[in-house]
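Below is one structure. I have some questions about it.
As you look at this complex, bear in mind that one protein chain is not there, while each of the others sits in place.
Now for chain A:
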Amino acid sequence: MTTVNERVDAFHDNDQKPVGYGRMLRKEDPRFLRGRGRYVDDVQLPGMLHLAILRSPVAHARIVSIDTSAAEASPGVRAVVTGAALAQQNLAWMPTLSNDVQAVLATDKVRFQGQEVAFVVAEDRYAARDALELIDVEYDVLDPVIDARRALAPDAPLIRDDLDGKTNNHCFDWETGDEAATEAVFARADVVVSQDLVYPRVHPAPMETCGAVADYDAVEGKLRLWSTTQAPHAHRTLYAIVAGLPEHKIQVIAPDIGGGFGNKVPIYPGYVCAIVASIVTGKPVKWMEDRSENLISTGFARDYIMRGEIAATRDGRILGIRTNVLADHGAFNGTAAPVKYPAGFFGVFTGSYDIEAAYCKMTAVYTNKAPGGVAYACSFRITEAVYLVERIVDCLADELGMDPAELRLKNFIRPEQFPYTTKTGWVYDSGNYEPTMRLAMEMAGYDELRREQAEKRARGELMGVGIAFFTEAVGAGPRKNMDILGLGMADGCELRVHPTGKAVVRLSVQSQGQGHETTFAQIVAEEIGIPPADIEVLHGDTDNTPFGLGTYGSRSTPVSGAAAALVARKVRDKARIIASGMLEVSVADLEWEKGAFHVAGDPGRSVTIQDIALRAHGAGDLPEGIEGGLEAQICYNPSNLTYPHGAYICVVDIDPGTAQVTVRRFIAVDDCGTRINPMIIEGQVHGGLTDGVGMALMEMIAFDEDGNCLGASLMDYLIPTSLEVPDWETGFTVTPSPHHPIGAKGVGESATVGSPPAIVNAVVDALKPFGVRHADMPLTPSRVWDAMRGQARPPI
C-alpha cells in the first residue's frame, strides 16, 4: 500500500503530462477575462420586451381583487397578466420537481411573501417596473404559519387548501434504518448523548440571479428559451409537459451561468411567465430577477430542525445513531430530489463510522415561506446529514472526555470493509479514512494546536479547534431507483472527431463555473490522445447536445465524466479497427500508446489518432463492416454513487469582549479519487469552504412572526467577503472509485458539506470554558455572546 506522501509525489508527475489529467489552465477563461462571457442578461434580441413580476407583500392572504387598468395604460406597457388570465390557459399552476404543484401566479391566495401575483411586459425594464407600482391588489390577510414546530398544531391555519381533501400542513413523512435494532443498541449503551440542532434556512445566492429570455416563433411553432438552468434537458421536457408544446419544438439554451449552487435547478414561475409573455406578445421577452427577488422567492436551502442521538460504549465505540427531523419545506414542496428520495440522501447520516444500528424519522411540513430545500451544494441533504453526525460525534467526545480526533479514528469504517453497506442501506464504494485524517492532523499540527489552546485558555483567550470528517454521496444516480419526475438520472455524451483530428464533445451536463469545458477535454484527451486544446466541449443547448439530467449534486464527474471516458473508448475501439486496416495487421496485434496505435513489437509502424481520423473520413477502403466517420454517443447509467471523503480542521479565535469569531486557519484534505485537474479541484474546495464560513457564521434567511422575510437583500443576508475568510490550506489523498471508468468521484460540494460542522465544532470547542455544549448557526457575535452567557438559543 502506498503512503499518502507517495501518492502526492506520484500525482505531481501528472502535472507534467502533455495531455490528460493534471493542472491545466481553463479554456473558458479568455472570454470571461475580456467581458465576453455570454450570460442570460447579455442576450439582446430584436424587438425584445422586458418582464417584471409583482410579488405578494404578505405571507398569507386571500386575493380579493386585482385591478390592472392603470398598469395597462402606463407608457411602454404591452401586457399585464394575472393568475386569473393564466388559469384560463390552465397555466396558473405548474408541477414541481417533487410531484407537488406550485402557483405560477397566485389565483386564490398568496402563500408566502414574495410570491408571484402578476406580471407586466413592457418596452424596457424601467417601464415594466413603473407599471408594477400601478397594479392594485386587495388582500384579505390571513394568519401565517411561520414556525415549523407549530405547523401541525390543530389550530394552525391551512396553507394548501388548493389540494383536494387537505386539512393540515403535513407535507410528508419519511423514515430509514431499523428502529427496533436501534432501540436495542441504545438500551444497552453505556453512554447516550442527545442534542437538538437547527440547520437554519440559508440561500445559495449565486452572483447572477435567475432569468430567462423566451422567444416564441409562431411561424415555426418553436420556442427558444435562454435561461439560467443547471438542467437544460430536464427543463425542456418539463416545459413540454407544462406548456403542451412538443419537445422537438422547444430549444433550451443555457449560456454561461454566473454560478448555480443548486439555485438554478428548479423551474421558477418567472421562466413560465416569460414563455407565456412571448407567446402572448409575439416578441422575445426577457425576465431577469433582482437580488431581493432571488433571495425571497427562489430555492432556499436547509431548514432542518433535528434531534441527534448517539449511543456508545464508555471507551468510545459508537454503537448507534438515531435522529428525528422536522423539515420546513415552505408553501409548495419544490425540493429538487430524486422522486423516491423526498429527504434526499439524508440517509447517509451515519457518516464515516462503522456502527451497529441507525434510524431516522422525519416529518416535513408546509409553512408560509418560499419553496426549496435542496440547494446550495447540499448533494441532496448531505449537508444536513454530515452536520448532524459530526456535531453529535463531537458532543459524544465531550461527554466521554475524549479527543474528537481520537474518537473518530477509533470508529472509522476500515479500508478493507469497502464496499461498505451502511445501516441505512447506502453502499460506500471506497475509502481509506485514516490516512486522510492523519494528513489533515499533520498539516494542521494538531497536537501543537491543542498545546497552544491549553496555554491560551490558561490566559483567558478563546481559541477553538474543530474537526469534521465526512463521507459524501454524489453522482445521482442509478436509474433503477433514481429519477427526476420519471426521467432516469443518466447522462449522455457525444464525441465527434473531425477529419483533421480535432474533436468536439457534447455534454448533457451544464457548467456554472466548475470548469467542464476544460476538464471534459482533459478526460477525452487522456482516453484518445488528442490534445485538450484540440477538443471543444459544448454544453447547454438542447438542440445540439445529448439528453441528460444536468449538473447538481456533484454529479458531473461521476456520471457525465464516466460517459465522456466511455464514449472516447468507444471511438478508440473503432479507431483500432481502422488502424488495423491501415497497418495491415490484426486488431490483436495493435498496441495503444496515448495518441497512436503501433504494431506490437514494431513501434516504428504506427498511425496516430489524427491519421486514423483522416482515413475514417477520407479515401481508401475501411475494414469490412466499418462505417466512415469517427464518432460515437453513449448514455451512461451509473451502477452506484461515488463516495468522496474528507478531513477538515478549523481553528478559530473568539474575541472575548465582542464575541466575534475569526477563522484563523482552515485545513481541508479531500479525497475524490482520481483527480482530473488539481487546480480546478482546489478552486472548488476554496469556494465551498467559503460557503461554510458563510453558513456557520453569517448567513440566514429569517422571518418575523408575520412572515416577513428578514434576509431579502445583501444588506441583511451576509455573504463572506475577502476579509472574513483565511487563506485556505488544502491537501488530498487518492482513493479511486472502483466502479467509475477513470476512478474519479465528484467533489464540488464536499467543502460546503464538510466545513460548517468543522467551524461550529471549533466555536463550541473555544467556548468550553463557558460550559457551552452546543450553539446553533449562524454564530454571529450576538449569538455567540448569548452562548457565552449560557443563553444559547435556536435561531428559529
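One rule holds for everything that comes next: a residue touches a chain if its C-beta (ideal position, glycine included) is under 8 Å from a C-beta of that chain, and two chains touch if they have at least 3 such contacts; residues count from 1.
The rule we apply is simple: contacts and distances are computed from a predicted model.
For the omitted chain of this complex, the UniProt record lists the protein as "Carbon-monoxide dehydrogenase small subunit", which is one of "NADP oxidoreductase", "Na(+)/H(+) antiporter subunit B", "Light-independent protochlorophyllide reductase subunit N" or "Carbon-monoxide dehydrogenase small subunit".
Touch with the chain that is not drawn comes from one residue among A:292, A:637, A:660 or A:708, which is A:292.
Between the chain not shown and the residues A:29, A:602 or A:655, the one that touches is A:29.
Listed residues A:100, A:215, A:256 or A:653: the one in touch with the omitted chain is A:256. Residues of chain A that touch the chain left out of view are 23, 25-26, 28-39, 41-42, 44, 124-126, 205-209, 256-259, 261, 290-292, 512-515, 679-680, 682-691, 713-715, 719, 721-723, 725, 727-728.
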